[in-house]
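The complex appears here without one of its protein chains, the remainder shown in place.
Right, chain A next:
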Amino acid sequence: MDLFISMFAATIIAATPLIFAALGELVVEKSGVLNLGIEGMMLVGAAFGVWAHFAGLPMIVALAAAVLAGAAASLLFGVLALTFMTNQYAAGLALAIFGTGVSAFIGRGFGSTPVDAIQPIHLPGLSDIPVIGAMFFQYDPLVYFSFVMFGAVSWFLYRTKAGLALRAIGESPDSAHAIGFEVIKIRYLAVMFGGAMAGLGGAYLSLVYTPLWVENMTAGRGWIALALVVFAAWRPKRVILGAWLFGGMTILQLQGQAIGLKVPSELLSALPYLATIAVLVLISRNRQAMALDFPVSLAQPFRPKG
């Protein structure tokens, strides 16, 4: 039972950076832009968070630095993909590689120095409930914040006019332009939101989860977040479910031997991608769902006409 509870809690925590990064990417892709550089932006966020922390800044400022760094990194992609209309796949891959390099440069000197991690908060009463408390109320504030962000993103996309406009742009930027929406500007904002969220996801790794700076510490989580958006078929709710599933796989990899699992860990780490491919096949058969949630203009550069 204790093992189950600890694995449950570990799954929730492992899912948190994925939720941040994937919710951000979801908004980006909903606007019709594909940014493959999540891995790079997460690393940049992780490195700048640690840098700010060791500069003696309070934790909240270190988090803000990570968010800003992620957004700034995404801006690089934005300029290439939106202003210069380069191929989005190429620009995103470039960002992933660039971010890895920059983060390694920033993180020089902090290597393997432990960080005073953000601690779980104790909720009087709630955290002390047996089982339930350990499962739901003994997390750090960022875990709760990831759920706030889930609510905010869902509300924005499906309840506000701006969210409606964002989805409309993702379906047909030409039509949106014709009615008078500033497609490029809105896409820039979406891309920067995605960068900020990826930066936060990265900082969660370096300031809470690990908690120290190691080169390349995201270890493919940026790619998993990317797969997660597809796995979720562009619906926020399924992003959460998928993050738990993928997070659970990570935990199984780590603790598989402890619980006597005979599956090789390499196979487990491949599972998220296999699951994504399976989902892709399934949803591409469901035309109605595809038509409703898939941003049709994804990865196509937009040139305003006239």
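In the analysis below, contacts are C-beta pairs under 8 Å (C-beta built on N, C-alpha and C of every residue); 3 or more make two chains touch, one makes a residue touch a chain; residues count from 1.
Criterion: contacts and distances are computed from a predicted model.
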item: Identity of the absent chain, which is to be given by its UniProt protein name, from "Zinc transport system permease protein", "histidine kinase", "Nucleoside ABC transporter ATP-binding protein" or "Cell division protein FtsX"; value: "Nucleoside ABC transporter ATP-binding protein"
item: Selected residue (touches chain absent from view) among A:179, A:258 or A:281; value: A:179
item: Identified contact with the non-displayed chain, of A:62, A:168 or A:252; value: A:168
item: Hidden partner interface residues of chain A, rising order; value: 160-161, 164-165, 167-168, 171-172, 174-176, 178-181, 287, 290-293, 296, 306
